[in-house]
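With one protein chain removed, the remaining protein chains of the complex are shown where they sit.
So that you can tell them apart, the chains are marked A, B and C in the order they are listed, and the count of residues begins at 1 in each.
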Amino acid sequence: MKKAAIIGVTGYSGIELVRLLLNHPNIRIHSIHSSSQSGVNLAGIYPHLKNIISDELEDINISKIANEVDLVFIATPSGISSKIIPELLQYEVKIIDLSGDYRLNNPNTYEKWYKHPAPAQEDINKAIYGLTEWNKEDIRNCRFISNPGCYPTATLLGLAPLVKSKLIDERSIVTDAKSGVSGAGKSLSRVTHFVETNDNLTIYKVNQHQHIPEIEQVLSIWNENIPFITFNTHLVPMTRGIMATTYANANKSVGSTEQLVDLYKTTYEDSHFVRVREPGNFPGTKEVYGTNYCDIGIAYDNRTGRITVVSVIDNLMKGAAGQAVQNANLMFDFDERAGLDHIPIYI
Amino acid sequence: MKKAAIIGVTGYSGIELVRLLLNHPNIRIHSIHSSSQSGVNLAGIYPHLKNIISDELEDINISKIANEVDLVFIATPSGISSKIIPELLQYEVKIIDLSGDYRLNNPNTYEKWYKHPAPAQEDINKAIYGLTEWNKEDIRNCRFISNPGCYPTATLLGLAPLVKSKLIDERSIVTDAKSGVSGAGKSLSRVTHFVETNDNLTIYKVNQHQHIPEIEQVLSIWNENIPFITFNTHLVPMTRGIMATTYANANKSVGSTEQLVDLYKTTYEDSHFVRVREPGNFPGTKEVYGTNYCDIGIAYDNRTGRITVVSVIDNLMKGAAGQAVQNANLMFDFDERAGLDHIPIYI
Amino acid sequence: MKKAAIIGVTGYSGIELVRLLLNHPNIRIHSIHSSSQSGVNLAGIYPHLKNIISDELEDINISKIANEVDLVFIATPSGISSKIIPELLQYEVKIIDLSGDYRLNNPNTYEKWYKHPAPAQEDINKAIYGLTEWNKEDIRNCRFISNPGCYPTATLLGLAPLVKSKLIDERSIVTDAKSGVSGAGKSLSRVTHFVETNDNLTIYKVNQHQHIPEIEQVLSIWNENIPFITFNTHLVPMTRGIMATTYANANKSVGSTEQLVDLYKTTYEDSHFVRVREPGNFPGTKEVYGTNYCDIGIAYDNRTGRITVVSVIDNLMKGAAGQAVQNANLMFDFDERAGLDHIPIYI
Partner (left out) sequence: MKKAAIIGVTGYSGIELVRLLLNHPNIRIHSIHSSSQSGVNLAGIYPHLKNIISDELEDINISKIANEVDLVFIATPSGISSKIIPELLQYEVKIIDLSGDYRLNNPNTYEKWYKHPAPAQEDINKAIYGLTEWNKEDIRNCRFISNPGCYPTATLLGLAPLVKSKLIDERSIVTDAKSGVSGAGKSLSRVTHFVETNDNLTIYKVNQHQHIPEIEQVLSIWNENIPFITFNTHLVPMTRGIMATTYANANKSVGSTEQLVDLYKTTYEDSHFVRVREPGNFPGTKEVYGTNYCDIGIAYDNRTGRITVVSVIDNLMKGAAGQAVQNANLMFDFDERAGLDHIPIYI
């Protein structure tokens, strides 16, 4: 049984990690940490955990944590992780960072999009990008994972087969993404106030979402001719779920939806958590609710020559805590699915 | 490994049974049945189950079912179960009926409230009422469970300590209940149409809900001086969850909230699925989302002499499929918690 | 054309006053005021008002306001109004206070329930309680209205015919109230955070809501034998709307629902904004959405001898801004309905 610490446990990704690890067969929660509420019982803040977890929050003593556990999950906001990780890297403990701090290889890009200082380049270089389905070998052999963002996970899993097979015009990719409100995190704002969000649909950070360079970095690794993506994000009045609707112009080698569905099925045949829909069938976000699945539907429109890819995830699961646990499983050489056998709560 | 059949699997309780049994350590789904869609793949109707269950719906051949499985869950609507169960009772197979057909001891009462013919008295007499926490011995030793209604479960678990301790005026009980829309089931109607339900709160079946006699039957067993309950039901724009807010006049022996909380804690100290809140703390429905818990908060108001009990459940879990599995565990002498270790999805 | 100022315009009641007054035939907005955002354009904060109102927020200069307008609406939180009104009372201007500061006749009661200092008794004495349907003469002849709370409006309109006709046991009244989230106002908190509110139903301030003494004060005026009410409040995942479900034991003179419906119809036959439903029909909150209506359904249950009254309002309309405008109409001797001819947006 491996021991894990969770830093930043009171945020939404942190609480989702608690939900997953409490039922994990091979990893147990050793300690939970919060920068500001040391000594407080977690179930006092979140009464849904009453009788389930009795741990108190501890402050963040890096050396103590590093010496006591096998793995540290860091679920703090961007800009905070990079204050914790340099010290953690001095120990042997494994690290999975759920924030965006170590996802971008270029610190200048980070500072441009995140609007605050980047981590040190040498530490960035140590991080392995944890898009599990596409990086399994590196993940298995590393000690420090930078866990992908929710939007990049949905978008990249949806685009990978097309991009890697060079089936689309490289300059034509448009992803129109939509997220439930938990993606905005626990911090209070008018944007997340029920009264301004319920029965409302909004667009935000137009052309400026900090996940854009993360997506582009991976796409350009897969196909160096992809210069950019147009990517926009909408806030949907629901709690969980991301849908990325991606449009791209097909190359001439594309002739039918069936051809694309076959490609996707073949590509993901060994990927337990990616489910490819039949032609004409497309997933809704609730069909993956509470699970680590990414469901994908694809259509080729021969009237316009354009491809539509619809990929959905639960932003707190495959988009955060679920993928983090999936990565932890690989790092410890467990079955990828350990602790992730949830069945979607559709109704 | 015990084998189970689910009849009426495409309804909401049926689908929730599928979610539970697919992850149950000691019971597996042997076959799924629907009266009208024989031969159809369940994951075709509910794509969230793709790659999780590949079974086809079978028609309802009672003798075949009874001979092949250890337990039959019947998740059909009221009035349908009673057409299936008489034949099933001729075999040895265990039966858990999730409908209301066998809950009322008196057929006349059934016909008055349900507005259609009652089952035969002799079959009613064979059924054990499956309010697990209050009927464990009978449940362990029986073969035919009538699983309680969602509203009665929430209401009765909340009232039991007061009623059994004779702490309240027997004629003063008022329960104001509120349910999410999944309680209305899968059938289409204006009441469940999103456009008429979203951002709306309605009351329905005022003084006429068919769960009233079920609640009264149990209350009068616990205290024969309780003649009736006033019970009303509201439809809340959410998917899952029931809250029963119950009011009753305290007898003179009641002096404080703390006294009542102590009583509840003592009463339920061995009941894993009942969680009693501290004084001043009350549960919301989402704090039991997706789980078999019933959370209870209690307040005594010395200004008015009145007690308020707030009990919440997930109507598809403790109010239906969850309690059914809990009962199955007892019938098979498994740990009561087997397959029910879900952690609430609060966010 | 009368001129009005709105103090505290950026809160939800303030914005609703803007919606009403911009289309009022006899009152126009002269100035809008905020304590903290002087100089800011209101449509900059609320873009839905773009091209509709171009006014900037002004600071709160009491003498200037009092000299320039005929009426001041004060839509500030409790505890703030009482810092503004004493000075305003030195002028001739009419005043409608939407906060709770001047509703309770007894300052001690105010301080007990509101937990901060009460206004001066002499100023309290100057305020007329603006429950329009039951206080029309006083309202017409006064200059200072204390506008009722949202919960008291729904509860009292629902109870009035029973209480005034002495048809119920005075100690038996229980009101189980439910509100949309806009009732909690604009301030940010976990309770109003979309992620914790959506798909969730909670109860709050059990036996401690500050509207309890307001309701009891009016009830005891109507019938001095009523000592208290049990009153609880729930938060429903919807934006607008209050439903008060009230239970009381009927006296022996009550024999049928029809008798009660007739009483209500007679009582409210000249009340344009109160709509009484036929026996067996009960209102949902969305049936009054965006309007000043209070819809009421009544049932007598001869099985239990208990009466159920269901009253619904739009909390920002009849529960706040709408009733304030209705009161302003009476103060200026306009048609009570002026500027309030909205038709419910049900779908």
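To be clear about the criterion, contacts are C-beta pairs under 8 Å (C-beta built on N, C-alpha and C of every residue); 3 or more make two chains touch, one makes a residue touch a chain.
Since we're looking at a predicted model, the values are computed, not measured.
> Using the document's definition of touch, tell me which of C:199, C:216, C:301 or C:336 contacts the absent chain.
C:199
> Among A:132, A:245, A:267 or A:326, exactly one should touch the missing chain; which is it?
Counting the whole complex, the residue in contact with the absent chain is A:245.
> Can you name the residues of chain B that touch the chain not displayed here?
On the chain B side, contact with the omitted chain comes from 12, 181-182, 186, 188-190, 192-195, 197-199, 237-239.
> Touching residues of chain A against the unshown chain: what are they?
172, 174, 176, 178, 180, 195-196, 198-204, 206-207, 228-230, 232, 234, 236-241, 243, 245, 247, 282, 284-286, 289, 297, 299, 301, 303-304, 306, 308, 310, 312, 346-347
> Take the complete complex as the reference. Which residues in chain C touch the chain that isn't displayed?
Looking at chain C, the ones touching the missing chain are residues 12, 15-16, 18-19, 22-23, 46-52, 182, 198-199, 239-240, 275, 277, 281, 283, 286-290, 295, 316, 341, 343-347.
The definition used in the following text is that only the chains that are shown with their structure count from here on.
> Of all the other chains, whose mean CA position lies farthest from chain C?
A
> Nearest whole angstrom, what separates the Cα centre of chain A from the Cα centre of chain C?
Chain A and chain C have C-alpha centres separated by 46 Å.
> What whole-number Å value describes the gap between the mean CA coordinates of chain B and chain C?
Each chain reduced to its C-alpha mean, chain B and chain C end up 38 Å apart.
> Mind pulling the chain C residues that touch 2 or more other chains?
If we look for residues of chain C contacting two or more partner chains, we find 195, 198-199, 237-239.
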